[in-house]
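One protein chain omitted, others in place.
The first chain written gets the first letter, and so on, giving A, B, C, D, E, F and G; residue counts start at 1 in each chain.
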Amino acid sequence: MELTIYLAGQIHDDWRNEIRKKAEKEKLPINFVSPQENHALSDDIGEKILGEQPSKVYRDDAASSINNFRTRVLLQKSDAVIAYFGESYKQWNTAMDAGAAIQAGKPLILVRPESLIHPLKELSNQADVTVETLDQALEVLTYLYE
Amino acid sequence: MELTIYLAGQIHDDWRNEIRKKAEKEKLPINFVSPQENHALSDDIGEKILGEQPSKVYRDDAASSINNFRTRVLLQKSDAVIAYFGESYKQWNTAMDAGAAIQAGKPLILVRPESLIHPLKELSNQADVTVETLDQALEVLTYLYE
Amino acid sequence: MELTIYLAGQIHDDWRNEIRKKAEKEKLPINFVSPQENHALSDDIGEKILGEQPSKVYRDDAASSINNFRTRVLLQKSDAVIAYFGESYKQWNTAMDAGAAIQAGKPLILVRPESLIHPLKELSNQADVTVETLDQALEVLTYLYE
Amino acid sequence: MELTIYLAGQIHDDWRNEIRKKAEKEKLPINFVSPQENHALSDDIGEKILGEQPSKVYRDDAASSINNFRTRVLLQKSDAVIAYFGESYKQWNTAMDAGAAIQAGKPLILVRPESLIHPLKELSNQADVTVETLDQALEVLTYLYE
Amino acid sequence: MELTIYLAGQIHDDWRNEIRKKAEKEKLPINFVSPQENHALSDDIGEKILGEQPSKVYRDDAASSINNFRTRVLLQKSDAVIAYFGESYKQWNTAMDAGAAIQAGKPLILVRPESLIHPLKELSNQADVTVETLDQALEVLTYLYE
Amino acid sequence: MELTIYLAGQIHDDWRNEIRKKAEKEKLPINFVSPQENHALSDDIGEKILGEQPSKVYRDDAASSINNFRTRVLLQKSDAVIAYFGESYKQWNTAMDAGAAIQAGKPLILVRPESLIHPLKELSNQADVTVETLDQALEVLTYLYE
Amino acid sequence: MELTIYLAGQIHDDWRNEIRKKAEKEKLPINFVSPQENHALSDDIGEKILGEQPSKVYRDDAASSINNFRTRVLLQKSDAVIAYFGESYKQWNTAMDAGAAIQAGKPLILVRPESLIHPLKELSNQADVTVETLDQALEVLTYLYE
Partner (left out) sequence: MELTIYLAGQIHDDWRNEIRKKAEKEKLPINFVSPQENHALSDDIGEKILGEQPSKVYRDDAASSINNFRTRVLLQKSDAVIAYFGESYKQWNTAMDAGAAIQAGKPLILVRPESLIHPLKELSNQADVTVETLDQALEVLTYLYE
């Protein structure tokens, strides 16, 4: 059974490719989808398509509309969601995507370090599974095929 | 027409009562509901009901399950949601509630200061209305009755 | 049985009040809700709440976000929708609201003059009832209580 | 990941084939679906299948029922919708399809020339992305695969 | 707890008023709603509102659109449905309403005489409760309050 | 685009195979599904699987539960429904399936002879398309691919 | 804010009235609904309404259809569910109602003694809140009003 998993989280480092490689190594028939992982492109995409905007605010607004479109299309195609929180960045998109996934009935794995237990306790409580590392999240996915 | 509005956001200061007072002054037939606004009670409620827990993590987990129950019951009774972000605190619950509201089709007003435009651009883009102050949010509600 | 009916359509003349008066005269227990009927206010509401915007486009965008919020809140509270088309104005909001009502399962009465039969044939075909005058629409509502 | 995109809009010129060709050239794995693009056939289909109707009104009604059936089947199979407005024609079907797409949770790209910003401001505000040209809409789709 | 019950079935005799009287006698807080029970009015309502139609077929079509509007509004307001079949008439509306109620998740009581067990076996199997008389259906409703 | 179409209607003659053959001849990529078309098997299936039942009523009940299971599984897999009424048999299952299809948002083609216009006027009015012959229904399906 | 709470669980003793009394004492504006609490009546209701059945199996089937009708009507009217497990009885209805509540998005409080932690671990994990006593469940409800 092939599955599609949406990887919600920050786009400042290469964590998604690590998951992809490990899943490939274990030959899991999983298709991982994600927001735009090229951060610069993600910020530029509004002006790249719509042309220069009057100010930074409108530049952000243009980019976010296209990034949201991408997220909604891919999230709707997904069978489950991994939401990954780290110690840097505000990560409000991650929390918003997790809330949307819960409400849409998409099974959710929350990944967060021990240091974030307190501020993420409500989200953890609503997630289907909470783990501390990406490797553990992958083990949960592997378990679907055991 | 009476409406019920859920007020998502931090529970460290008295912002909800300000909204309630102003709405009352304008005689808006609106019933505002919210998470537990007594912060200490919100943190203690798990052990208060379930007894002492083995560690801080489990204390948090117990409290959050009861707080989530409250949020879900009240959010489902609401006709719209106000999500208020300020410059302090992680506010991941606020983002999660906003994501849930969007996905559930609850009309959403986002309130955030100018300084948070960039990190909240995706959420702002999905909200029905984005404003910068609570007074503006109240004006949007007032407009429903004009 | 009290009902709430959303009145979709242009806001350039007083057609909604005519319906309200006639319904009141017939003592129908119906609560009519609507978009903002004060056209100037409807156009100004964005800048009125959010302050001056950088250009007419952004002024329009600000106003429309607040008008959409109003429409969504009220449409969700409604038991049925009347969509009224006349010979003037583009009325794309009316068509969009009608499409949303159909998709949301809200029973829909389409009101349109004979001259618009051809361009509205698909919408008419999806509406529950199509009539030519507001008086006929009101007769359909009256029939609910006979 | 293959996607199906519904192309809502007028059927008087060849705009859909332009999109199809460009998408093919970029090797996007997208299947575009649409209302009947042969305008004469679209108007005739009712009488073609059901035989001559008593008047033009009934001829229109017969055709529209079959065109609506087509739209509903294909819209339900789609992952997202492009709604394209130009300066000619009433295009109420386009607005109705856009409203239905929004309500059904289908991500929506609105395409409209600068001249239509004001009358389409509410629809633009509810769309996920608004652009001015079909090429821009295609760039948004391309971005899903980047 | 007040309940609203939709009474689906033929409109050739006075069976609904019998139920209403008995429920009133037992002081059940139930509001019964129904299709138009005045058969002549039900057939005439299309032409009464829309004027004379070109033929009997179009007269029927006009009436049925208004009757369907009524049924949809009232069915959506109902907490449960009674579908009553007798030995006369085709009663396809009753079967269609029962199918709609089942699919919409409205609890359904089927009332049918012993002679109709075979042709209604699939519908009976999908109904929540099947009884043979209207008195029995009323006893089921009474049981909700015991 | 492959489609699955559910063929609701009586199971006393071979009408479904006629449709299948014609569709195959036109090379339409359509998979037709249906209730059990072997009438004797359809009546016997309960006792065949569950063993002899205490009476004809229970024999019918056992069979109908298995036939309903089949219908629900296949209807949920379908993209659209054809409901075919003829002049014989009570056909309440057909009407119930049509009601369920409408409520579930499955596009519906109603096929009924001219003689049944009056008793099926409400169902016709709610169907997406109404035609008089199976050949016409097939032409509607063919139109999806034109 | 008035709430309706469904009390799922065995009907062999008086636990629901204890909850009702305590809630009344604390003046909580909560309306508690439940399956039939008179056990004998619950078992007899099928034959009481439908007359004697051919065997105990059919007697059970008749009763359960009416009890299920009651449960579905009342569960749909509820804002949240309490599912109470004790050490006696199979309580499969309780587990089924809990599963239905979770799937329907009704917030759920699970009450179970310490001795049942292991067999109810999956249900506990899906419930919003798990407590060990009815008094604790009532405290959770009280917290909604604090």
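Keep in mind that, in the parts below, contacts are C-beta pairs under 8 Å (C-beta built on N, C-alpha and C of every residue); 3 or more make two chains touch, one makes a residue touch a chain.
In this text the structure is predicted, and so the values were computed from the model without any measurement.
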Open item on the list: I'd like to know which visible chains would be in contact with the absent chain if the whole complex were considered.
Closed with: A, B, F, G
TODO: Quickly run down the residues of chain A that touch the omitted chain.
DONE: 1, 3, 79-80, 105, 107, 109, 128-132, 136, 139-140, 143-144, 146
TODO: Considering the whole complex rather than only what is displayed, give the residues of chain G touching the chain that is not shown.
DONE: 56-57, 60-61, 63-65, 67-68, 71, 85, 90-93, 95-104, 117-126
Open item on the list: If the hidden chain were put back, which residues of chain F would touch it?
Closed with: 4, 31, 33, 36, 38, 41, 45, 48-50, 65-66, 68-70, 72-74, 76-77
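Rule of thumb we're sticking to: only the chains that are shown with their structure count from here on.
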Open item on the list: From the C-alpha centres, identify the chain that is farthest from chain B.
Closed with: F
Task: Duplicate of the B-G contact set - from A-C, E-G or A-B, the pair where over half of the pairs recur - done: E-G
Open item on the list: Looking only at C-beta pairs that count as contacts, which pair of chains has more of them, A-D or F-G?
Closed with: A-D
TODO: Can you check how far apart chain D and chain E are, centre to centre, with Cα atoms defining each centre and the answer in Å?
DONE: 39
TODO: State, to the nearest whole Å, the distance from the C-alpha centre of chain C to the C-alpha centre of chain E.
DONE: 31
Task: Chain centre separation (chain C, chain D; CA means) in Å - done: 23
Open item on the list: At least two partner chains per residue is the criterion; list those residues in chain E.
Closed with: 65, 68
Open item on the list: Under the stated touch criterion, can you name all the chain pairs that qualify?
Closed with: A-B, A-C, A-D, B-C, B-G, C-D, C-E, D-E, D-F, E-F, E-G, F-G
